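Down below is the structure, laid out as structure tokens.
All protein chains but one are shown in place.
Up next, chain A:
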Amino acid sequence: MAPHDIRRPFKRAAISDQQKRRELSLLRQAQNRRDAQQQARCLASSILSLQSAAPESQPEQSDTEIETVPESEQESEAFSKDLDVRQASKLRGPEVRKWFARQLMLPEWMIDVPDRLAQDWYVFARPAGKRCFVVSSNGTTVSRQRNGSILHHFPSALPAGAKIRDGSGSAQSYCILDCIFHELDQTYYVIDMVCWNGYSLYDCTAEFRFYWLNSKLEESGACNAPSHYHKFRFSAVPVYNCDSSGLYSAYTGVGPYAKDGLLFYNKHALYQTGNTPLALVWKDENCSQYVIDTDGKGEIPSQQQVVLELQDDRKLVTSDDPPVLFGCLDGDIIEKSGLHTGNLLRFAIGDGGLSFADGKLEKADLIYLGKSNRARAFADSYSKVLFQFMVRHSPLKIDDLLASINSANDQEKTPSDIEMVG
């Protein structure tokens, strides 16, 4: 036998740089292929999500703060469709606020109890605080309020949320979280997850999004105590199945945050921007300090106040899609107060109240008060007006919700015994 085939005299140099170059090239190519693949996966999904996130039929949501030039509207709408969130984050001024303002899912107020609450819905206690969108990308994290204005600009442990050396942080990576910032413990409570690490969750069911939220947020380290590269703590909220024990826990449970009502999410609903009846908010005095709306001075006005939008033909409508008509404004007032189409106007509901026929609004007794606060981005929704009206006259009580769950358990058809108007 010749010297052992595989036994190369080991005093000979073991390095073959050519083989090394070949291997390093292959490694680089594999890495580039992975990046290209990853980019395709992320980019595509975020473009898709924006298409569904910018519905054409979105009502005009002009805001006194956001100066909108009507001519450019069409153009910027088309523009925003081809935009992903990282590009959106490069937008400046009003454009960016406008863009972000449209991205939130807005729950309707619960004015009657949905069917199959126990089977198809989640419930959780809404933390008291500012609803906002938290976006992490390019090594920084920005939170924006509902009207698009920036709340904080900070480093976070969210993927792509801070400029730290991290092998896994690719340029494609970014996150969008639906949060409530809770002042007292300076914590962002995440109530929904819209994009995570470059992947869009818009088209995923709430069931999936909450599952994802719970597993990913913890993993990322975003729930850790604040540190140099992680300025605010994030936290998930406990979400329950809306059976009687779940509802009871959400309603009475003591958590780390002050409650502001309960949120109900339909398990099968996708993340839908704008108002949706598949997410609902409900409050009473036990679980919220802010059941009845207050005025600018923080006092409860004697009469219910509503904000409506003035349309072309002097019609006053809600922010719903399609808008609900509340009445018409006298040409007089428009002239005297110098009002324009798209203005948001404040009204009180007079003693005549609201009257309904066949479950639809028939007449509203509106008293004009003036233009609304400049910070307002939207008119009130129909469900909000109605909920506020019910709170003042004949509130939907926690017992009604429990009764609805229990009666469904008793195999009875859900009774429609909840009067909507007093």
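Simple rule for what comes next: a residue touches a chain if its C-beta (ideal position, glycine included) is under 8 Å from a C-beta of that chain, and two chains touch if they have at least 3 such contacts; residues count from 1.
To be clear about the criterion, contacts and distances are computed from a predicted model.
J.: Looking at UniProt, which of "Proteasome subunit beta", "Importin N-terminal domain-containing protein", "DNA methyltransferase 1-associated protein" or "DNA repair protein RAD51 homolog 3" names the chain we cannot see?
T.: The record for the missing subunit names the protein "Importin N-terminal domain-containing protein".
J.: Just to verify: which one of A:22, A:163, A:363 or A:397 makes contact with the chain not shown?
T.: Of the listed residues, the one touching the omitted chain is A:22.
J.: Looking at the whole complex, which of A:106, A:175 or A:201 touches the chain that is not displayed?
T.: In the full complex, the listed residue that touches the missing chain is A:201.
J.: Which candidate, A:36, A:150 or A:184, sits in contact with the chain we can't see?
T.: That would be A:36, which touches the missing chain.
J.: Name, in rising order, the residues on chain A that touch the hidden chain in the full complex.
T.: 1, 3-4, 7, 9-13, 15, 17-18, 21-22, 24-26, 28-29, 32-33, 36-37, 40-41, 44-45, 47-48, 168, 199, 201, 203-205, 208, 212, 268, 270
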